[in-house]
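Only one protein chain is missing from this complex, and each of the others stays in its spot.
When the chains are written out, they are named A and B in that same order, and each has its own residue count from 1.
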Amino acid sequence: MVILEVNVDVLSYLDALALILLVTAFLAIHFKNAFYSIISFGAMFVSLSAFYFGLNAQFAAVFQLVVAVGTIAVFFLVSEVFTSEKDEDETVKDRILGVIIALTLSIPSFIIDLKENHLLLSPRGLSFPYAMWRLRVLDVIAQGVVALTLALGIMIILKRRSVKVMGEK
Amino acid sequence: MEYIILSMTLLAIGVYGLLTKRNLLKTLMSIEIIAAAASMNFVVFSSLLGDRMGQVFFILALSVDTSITAVVVALLLVANRELKVSDIWDLSKLKE
Partner (left out) sequence: MIGLLEVAAPSIILIISALLTLPAVNLIRRRYNQRFSILLMWILTPFILVGASIISLAIKYHGQSSLSPFLRIFLVSDDLSHISSSFLVDAVSIYMVIVYFIVGLISCIYAVFYIGFDDLSERYFALMFMVLGGVMAATFSGDLLTLFIFWEVSAAGSCFLIIYWKKPESIEACLKYLVMIIIASAFIVYGLSIIYGLVGSLNFWTVRAALASLTDKSLLIVAFLFVVCGYAIESAVVPFHMWLPDAYTAAPSSTSAFLSAVVDQASYYVFMRVLVYILTPPDILNWPFTLAVFSALTMTVGNLFALAQRDVKRMISYVCVADIGYNLIAITSVKPIGVMGNLFFFFVGGMTTALAFMVIGIINSLGLKSLDDLSGIGKIFPMTGFALVVASLSFSGIPTLAGFMAKYMVFTAAIAADMAWLAVIGILNSLLQTAYLVRLIHYMYAKKVKKRLGGREPKNLLLPVYLLVASILILGVYPSIVLEMIYPAAQQLTLLLSS
């Protein structure tokens, strides 16, 4: 009798999360049904966030989750508006094919090993708030300016109006 | 596990979706996947190097991408209302 031994160390949970991430990302694109597609997309974000938690980057993980919730809500709204005419479903064969392609795609990241050399070797003991609000406050302000620009302009897109256009008599 | 290749694969999936899928929803998803791939490296490197600055970069870069995506959504709704299209690549065929 042969006992299959699965070596747990080889496939750590981060690797598993990365695998789920790639598969769900591919399936989100691959699925024809909008509902499944969005579900898969949401799963991708959740696994991405879990991946960040696994990397011990809590701020990034939480931020990613917050963004993801908003995005998925918007996507459900968009799918309500747009996909009314033809909602075709793929066969089971298609779905399995999608999973297989996604798994194939994830192989390179497991077998290729780049020998990168980093210049920064010693960890800098920065606290997150200090890095954000002291060192990078200019970029945060710049970020605010982007938001302000969008807030100023969004009315131009959304407001229904009849305009008289020069040169169109 | 090679993180750069991982994020490159994610980027490739996004670009693939952008180029091949004709559905509007898929286009938006591809854009989001590209943004996720782009910002993922920051977190990975930040954690590998033990440097919190990467997470700050991540938050800044991702919020720029997200806010512009929001405008694209608004624009798509308007385009759907006024031009009655549901495929952005149809738009580009109107000319040339």
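Here is the rule we go by: a contact is a pair of C-beta atoms (placed from the backbone, for glycine too) under 8 Å apart; a residue touches a chain by one contact, two chains touch by 3 or more.
Remember, it's a predicted structure, so these values are computed and weren't measured experimentally.
Enquirer: Check each of A:L14, A:I39, A:I101 or A:V146 against the chain that is not shown and name the one that touches it.
Expert: A:V146
Enquirer: Given the contact definition stated above, which residue among B:L6, B:M29 or B:L60 touches the chain not shown here?
Expert: B:L60
Enquirer: For subunit A, which residues lie in contact with the unshown chain of the complex?
Expert: With respect to the unshown chain, the touching residues of subunit A are 114-120, 124, 126, 131, 134-139, 142-143, 145-146, 148-150, 152-157, 159, 161, 163, 165-169.
Enquirer: For subunit B, which residues touch the unseen chain?
Expert: On the subunit B side, contact with the omitted chain comes from 4, 7, 11, 14-15, 18, 27, 31, 34-35, 37-42, 44-45, 48-49, 51, 53-54, 57, 60-61, 64-65, 67-69, 71-72, 75-76, 78-79, 82-83, 88, 91-92, 94-95.
In the analysis below, only the chains that are shown with their structure count from here on.
Enquirer: Which stretch or stretches of subunit B touch subunit A in the complex?
Expert: The touching residues are 1-6, 8-10, 12-14, 16-17, 21, 23-26, 28-30, 32-33, 36, 40, 42-44, 46-47, 49-56, 58-60, 62-64, 66-71, 73-78, 80, 86.
Enquirer: Note which residues of subunit A are touching subunit B in the complex, please.
Expert: Listed in rising order, the residues are 12, 14-15, 18, 21-22, 25-26, 28-29, 34, 37-38, 41, 44-45, 48, 52, 55-57, 59-60, 63-64, 67, 70-71, 74-75, 78-79, 81-83, 85, 105-106, 108-110, 112-114, 116, 118, 120, 123-124, 126-128, 131-132, 135-136, 139-140, 143, 146-147, 150, 153-154, 157-158.
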